[in-house]
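Coming up: subunit A.
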Amino acid sequence: MGKSTWGKGMTLAILAVFVLLAAGPALAQDTIKIGFSGALTGPAASFGVGIRRGAEIAVDDINAKGGVRGKKLQLIVRDSEHNPVKLVAQHRELVEREGVVALLGGTNSAEMLAVAPILNDQLKVPVICPATDATKITENDAWQEGRDNYVFRYGMFGRGQSNFLVNMAVQRFGYKKAALLTWTAGWGVTGRGELTRRLRELSTPLVADETYDTADTDISPQLLKIKQAGGEVILNYGLVRENVYVVRAKDKIGDKTPYFSAWGLATPAFWRAGGNLGEGVLVSTTITADGPQPPERLQFLKKYWQRYGPDMDFVPGTFAAHDIVHLYAQVMEKVGTDPKAIRAALENIPAFKGLVKDFKRPVFTKSRHDALQEEDFVLGRWTNGKLLQVHFDQEGPHVILDDGAKRYIDKKTLALR
Partner candidate 1 sequence: MLSVDGLRVRYGSLEVVKGISFSVREGEIVTIIGANGAGKSTTLRTLAGLLSPYQGTVMFRDRKIGGARPYNVAALGLRLVPEGRQLFPDHTVRENLELGAYLRLWRGERTGVAKDMEELFELFPQIRPRLDQRAGSLSGGEQQMVAIARALISQPRLLLMDEPSLGLAPMLIQSIFDALIKLRSRGLTILLVEQMAWLGLGVCDRGYILESGRFALEGSRDELLRHPRVLEAYLGKTPRS
Partner candidate 2 sequence: MRHPAAWLLPALAILAVAGLPLMLTGTYYQFMLVIIFVYVIVSVGLNILTGYAGQFSLGHAGLFAMGAYTSALVSKNLAAIGFLGDMGLHIWIGMMAGILMASLFGAVLAYPSLRVRGPYLAMVTVAFGWVIWKILLEWVSVTGGELGITSIPKARFGSFVLDTPRFYYLAMALALGALLLQRNLVQSAFGRKMQAIKFSELAAASVGIDVYRSKVTVFILSAAFAGLGGALFAHQQNFINPDNFNFFDSVFFLLAILFGGAGTLLGPVVGAATLTLLPEFLHGFDHYRLIVYGVLILLALYFLPRGVCGAVTRGRRSVSRPSSVKRRTEPAATALTTGAKHGDQPLLEVRGVSKAFGGVRALDGVSLNVFPGTVHALIGPNGAGKTTLLNVISGVYPPDSGKILREGEPIRMRSPDRAARLGIARTFQTVKLFGDMSVLDHVLVGFERHYETGVGGALFRSARAVRENQGKVAEALGLIEFVGLGGLEGAAANSLSYGHRRLLELARALAVRPGLLLLDEPAAGLIAEEIDALDRLIVELRGRRMTVLLVEHHMDLVMSISDQVTVLDYGVVIGEGAPREIQGDPRVIEAYLGPSHHHVVR
């Protein structure tokens, strides 16, 4: 009897502690707060964690140099659990309770589609997305109606990425018959639509349109169907785990069809899990961290390794988050911390030197909320554990190895010559 009363009391006490924690007043506003809500747990966690780390490094850099207008920056992070409703709630909380003046976008396109109208109509705080790529996130209702659009992006966007992938495969590599292999979850679905559209625009026949599911551990049936249909190139939209299954199934059935993937595979996690089965996979991305790099990037990488160890989970997002924080700092230094002013100023930045790209043009304009465009994207090739940028010359596509050797890519198998 005593035991159960005690336990009941304890359970209720724990609850009460949580209530008190929540009711505690928000900290006084002696810092400038930037918010980020995204998946920090669950299957998409590596994206959120990568963004968080990139932003943390940038915040500390800026604070070490005295902050913005004499105030320190502070990053407030929430775990959206890959759930749009949670993300929307957390955006409200970040803005209204924490008083953040700028935001980094989430990790899931659906989340950002859900929150975009709320940011535009109610919260009116700018957000810049480093990761989510559905085209409509930035080209939302407000954008279409010409109202103030608070949603920006500093990463891949669906239309651009698909155009880039298809152009590469069809125009630069010269494949005639394409096959799609996409993930049935959100990102894969939009990618599938965009890729189909671009193939149609280029009048390239789509001979197979296969999908895979989160629970598919063996993708050989799909690959066999593609092979039977005579696909010369496979275009993929998906994430690491499923793609390890894809390259493994390719190995299993001895399939050598060239494999082009969207930026879900632009992360070392792919090589760690897939090993050298990933050799030769081509990935579209905004940035590769391997191979010869400019000094600013190397500096950033060093800081990252010191702080978080050698594994970088989501390279493009981590770099982008770093740039976004600097972008905000630059803007706020100029116009202060009013979110509306920040938003307006973002559309009028003449130039910006980021790690991902050195912008010599306005980063955003009123009609263009995607900082990076098709021509800014790069193709990477997984080469012995490194994602090396693919360059082109008269002889064709090639990569430059660490020792400076130039190796050309065989278009039939994507092997190095």
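We adopt the following convention: contacts are C-beta pairs under 8 Å (C-beta built on N, C-alpha and C of every residue); 3 or more make two chains touch, one makes a residue touch a chain; residues count from 1.
Regarding selection, all candidates are chains of the complex that A comes from, given by their letters.
Source: prediction; values computed, not measured.
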Of 1 or 2, which one touches subunit A within the complex?
2
What residues on subunit A touch candidate 2, complex-wise?
4, 7-8, 10-12, 14-15, 18-19, 21-22, 40-41, 77-79, 81-86, 88-89, 92-93, 95-97, 109-110, 113-114, 117, 122-123, 134, 136, 141, 184-187, 189-190
